[in-house]
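Before anything else, here's the structure in question.
With one protein chain held back, the other chains of the complex are shown just where they sit.
Chain nomenclature is as follows: A, B and C, assigned in order of appearance, with residue numbering initiated at 1 for each chain independently.
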Amino acid sequence: MEKLKRFGVSMQESLLKNFDEFIKKHKYKNRSEAIRDIIREKFVEEEWEKGKNVVGCIVIVYEHDVREIVDKIIDIQHKFSSIIVSSQHVHMDKENCMEIIVVKGKVEKIKDLYFYLKALKGVKYSAITKATSGKSLK
Amino acid sequence: MEKLKRFGVSMQESLLKNFDEFIKKHKYKNRSEAIRDIIREKFVEEEWEKGKNVVGCIVIVYEHDVREIVDKIIDIQHKFSSIIVSSQHVHMDKENCMEIIVVKGKVEKIKDLYFYLKALKGVKYSAITKATSGKSLK
Amino acid sequence: MEKLKRFGVSMQESLLKNFDEFIKKHKYKNRSEAIRDIIREKFVEEEWEKGKNVVGCIVIVYEHDVREIVDKIIDIQHKFSSIIVSSQHVHMDKENCMEIIVVKGKVEKIKDLYFYLKALKGVKYSAITKATSGKSLK
Partner (left out) sequence: MEKLKRFGVSMQESLLKNFDEFIKKHKYKNRSEAIRDIIREKFVEEEWEKGKNVVGCIVIVYEHDVREIVDKIIDIQHKFSSIIVSSQHVHMDKENCMEIIVVKGKVEKIKDLYFYLKALKGVKYSAITKATSGKSLK
């Protein structure tokens, strides 16, 4: 763990009052914790915009009884195995499955994998979560 | 103008280094200015989620030669005159116009106006910008 | 106005039912109007991601009695006059003003202007609306 540095911040009384309510609602321990958190969020957005090496999750929801869909999902994952860290399968209900794939690599390649999965017949919903390795965010 | 309060924030050295680069890139004068700004952004999101009295802009891009579109846009604005603060018309090019409507009122009513405009034949693009009266954000 | 082409779309009954409710709620005249609209939205996102020539609105909310803020806002706009189409000023309440600036040009330059305005002391809120000239979206 890294050493902390300390600095002063000035803020209008009423803004600070609102901020303290925000902190309470969001369960933060103190102002520093909250400020560090919302600063880090900004960096993740920028990492992804710049196309850097990033970490993320691809989520797909699909009907498992659509012809050959399970095979196709596995095939695509094998083609992109260099950027796939792990995957998790969840049975949502009688018809629907969810697959969560953790990815690590170049933004462009991650998006490519995402588009292939998203476009499959039987995939009803898909989303990509932009996260980070935390490397640049200590 | 309101008085400022001052408090201390602690942050990991490397996070602070990244934050200072962010501040430079985004032209902020100092850390306090940047922190106040990103905190306020959080509040605007929450105001809109809660359906409070808010301020915003509706932007539409449309083809002015679509039959009766100009009349329809004016008609709709008159029906919602209680929440419309002002509007601005811009000639984008030979075919396209942009209309920017500043709105102030309940989230629900603003969205209603937005849907009516968005759905008009000839309106090619529309967007809504969530802003704030600044009242709670001093 | 351009000629229309027609093609067939197949959809699950229950998805179509939900879509028809969506159309009603969003005041669209018919399915084609709704589909064209949500397709165009996708293109605007892509235009901005690619850094093309785009159209947009910058919205700022500021306290007019902060020292020299009005001068600074005008100065910055003059420096970026090549990408500014028009601007509109709204008095929100006793303390707050809103300025809406319509911009047209390269994404990078628009963001630069946005960062300068956003970072000014006294600017409490700012947002950028991504729109389009409609040129590529007919």
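By our rule, a contact is a pair of C-beta atoms (placed from the backbone, for glycine too) under 8 Å apart; a residue touches a chain by one contact, two chains touch by 3 or more.
A quick note: this is a predicted structure, and the numbers were derived from the prediction, not measured.
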Displayed partners of the chain not shown (whole complex): A, C
Contacts of chain C with the absent chain, listed as residue ranges: 2-16, 18-19, 22, 31-32, 35-36, 38-40, 42-43, 46, 136-138
Residues belonging to chain A that touch the chain removed from view: 1, 25-29, 33-34, 37, 40-41, 44, 55, 57, 59, 61-63, 65-66, 85-86, 88, 90, 92-93, 95-96, 98, 100, 102, 104, 115-116, 118-119, 121, 123-127, 129-135, 137-138
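One rule holds for everything that comes next: only the chains that are shown with their structure count from here on.
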Most contacted chain pair (by C-beta pair count): B-C
Turn needed to bring chain A onto chain B - CA fit, degrees, nearest 5: 180
Whole-Å separation of chain centres (CA-atom averages), chain B against chain C: 9
Chain B, residues touching no fewer than two other chains: 40, 137-138
